[in-house]
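Of the protein chains in this complex, one is absent; all others appear in place.
Which chain is which? They are A, B and C, in the order written, and residues in each are numbered from 1.
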Amino acid sequence: MARNYMLLPKHRLEAFSDAVLAIVITLLVLEIRVPAESAGLGHALLAEWRAYLAYLVSFAFVGGWWIAHNNLTRFVRSGTGAFFRFNLLALLFVSFIPFTASLMGAHGGDEGSRVATMVFGVDLLLASLTLSLLGRYVANNKEMVEDEAARADVRAFVRGRWWAIGLLVVAVAVDAVSSQTAVVLYLACAILFIFEPLIPRRSNASAGCGPG
Amino acid sequence: MARNYMLLPKHRLEAFSDAVLAIVITLLVLEIRVPAESAGLGHALLAEWRAYLAYLVSFAFVGGWWIAHNNLTRFVRSGTGAFFRFNLLALLFVSFIPFTASLMGAHGGDEGSRVATMVFGVDLLLASLTLSLLGRYVANNKEMVEDEAARADVRAFVRGRWWAIGLLVVAVAVDAVSSQTAVVLYLACAILFIFEPLIPRRSNASAGCGPG
Amino acid sequence: MARNYMLLPKHRLEAFSDAVLAIVITLLVLEIRVPAESAGLGHALLAEWRAYLAYLVSFAFVGGWWIAHNNLTRFVRSGTGAFFRFNLLALLFVSFIPFTASLMGAHGGDEGSRVATMVFGVDLLLASLTLSLLGRYVANNKEMVEDEAARADVRAFVRGRWWAIGLLVVAVAVDAVSSQTAVVLYLACAILFIFEPLIPRRSNASAGCGPG
Partner (left out) sequence: MARNYMLLPKHRLEAFSDAVLAIVITLLVLEIRVPAESAGLGHALLAEWRAYLAYLVSFAFVGGWWIAHNNLTRFVRSGTGAFFRFNLLALLFVSFIPFTASLMGAHGGDEGSRVATMVFGVDLLLASLTLSLLGRYVANNKEMVEDEAARADVRAFVRGRWWAIGLLVVAVAVDAVSSQTAVVLYLACAILFIFEPLIPRRSNASAGCGPG
């Protein structure tokens, strides 16, 4: 424990991140408008498909981000101050999603569509990138993980995410041509992040145990 | 622990689910409008009984869902990736409740009433079904539970919920005839879920202990 | 542990209650309107003193309720289903506070003032009463606490709250004469709940330890 004197316990980093992600994922529904029309309510509801799609993409993305964050922090014993600060930066981009998603929902069908989907895509990209960089930081800081095997596990986690991030870059670029296709690609990326296989752990890190 | 290498610790699944459910149950109150009338405020408040009823049904349903989720996860040691993803799907339907409840609250008394209560009921049904399927998934994955007794406990949990889900199906069907009766049946289902008896555990799973 | 087979672990009850209370206490600030006037903004801000007072009373009340809930659950080892359900009922009244507080904030100075402060006060009263009854329930259920000393501690907790609840009853009654005085009494009750001394524990319950 001698080297541990500048480390913060990880249970609050997990609790704080879980709460931020839970709020982001739940706030998204507040952006969906209840139609005022009573006659033809069914049609009015269906006409809002853009808002539901924005909700679904965002929910899937935040959900996948949360699983990846779980996947990463189970290898961490305790965190440096920089780890906590870096995690805050990653959460900054995630907590911006309710704004960028409602921007996309509001302007998806009009002249502002290209700008709106671009802003949304760049936000997803920054949130994904910072999480991968957070993983690299963990892999480069021996005192935060149990042993060499755990470091290799974290490196595998980071490697396994590059291609989905590459697809996000493509999606943002595609937005210059067609914002509709870009949204479909965002949904694809979000689903890929959710179904990204977990890293088989070689290390003895604390999965299955309580916080800490 | 050898088989455990692809499992995620359950304490974050519980913390995240608790936060999502706490937010959903608390956001519901934001849908109730403060009347602008100052003379006759009492009457104006009573005239909003539909909004209170929507609040009560939703609160009871989410509360009962939370207790059932507790009832289930106490048998789980740690989760596969699929368990985490399936749990997200179940939370998707729960986090949609503030929208469907406010839809029902807004259109309960007008032409849109049938559609609105139908959407609300289908949402409750999907949230209930996915939780039961989550239970089946746990029962079918030996590495997530302690022993055979715990699997039998989880199977009893799943079996004990079918009749309330059946009643929800009836309630949604009844909506085609009378949306008023449907709402009363939704309330009945929500209360039944809350008062559903806990499963007597035969296993030695970690109830009464800390997370994990 | 033989008797423990129908009990749920308490760490999720605490996590869920903490999240609900944190959301309620934080949502309250959303009810305060940003004045549109730019000239004389200072005066416009001061003119909203009713909203700040409603915020302060509610914050103090929810904060005190949270401390009392902490004070109670530290004696509990694990909960029956009824304990979880009763706790939900108590949270129902607490989570109604953002609505009743903004009702009082909006109508504090007009004809609706009496009704608005009455509704707010009755909400505080029901939230306080259900917490005390939750305490009585704990005291009457041997399997939820460690030993006889813990039961005596919980009984002392319940006894120590009756007089503040009595004062709340008086405040609600006073509202029939003067809603201004009633608000002052609500604030007094909220502060009394916050400063209510903790019960000196005779038992060896798990204060100072982790969840569980």
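Note that contacts are C-beta pairs under 8 Å (C-beta built on N, C-alpha and C of every residue); 3 or more make two chains touch, one makes a residue touch a chain.
Because the structure is predicted, anything quoted here is derived from the model rather than measured.
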Residues of subunit A in contact with the chain not shown: 1, 4-12, 15-16, 19-20, 23-24, 27, 77-78, 80-81, 84-85, 88, 91-92, 95-96, 98-99, 102-103, 106-107, 110-113, 115-116, 119, 210-212
Sites on subunit C contacted by the missing partner chain, in the whole complex: 14-15, 18-19, 21-23, 25-30, 32, 34-35, 37-39, 41-42, 45, 59, 63, 66-67, 70-71, 73-74, 194-195, 197-198, 200-202, 204, 206-211
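Definition applied: only the chains that are shown with their structure count from here on.
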Interface sides of subunit B and subunit C: same vs different residues, half threshold: different
Innermost chain, where centres are averages of C-alpha coordinates: B
Rounded Å distance, subunit B centre to subunit C centre (Cα mean): 25
Interchain centroid distance [CA atoms averaged], subunit A/subunit C, Å: 35
Touching two or more other chains - residue numbers and ranges from subunit C: 19, 210
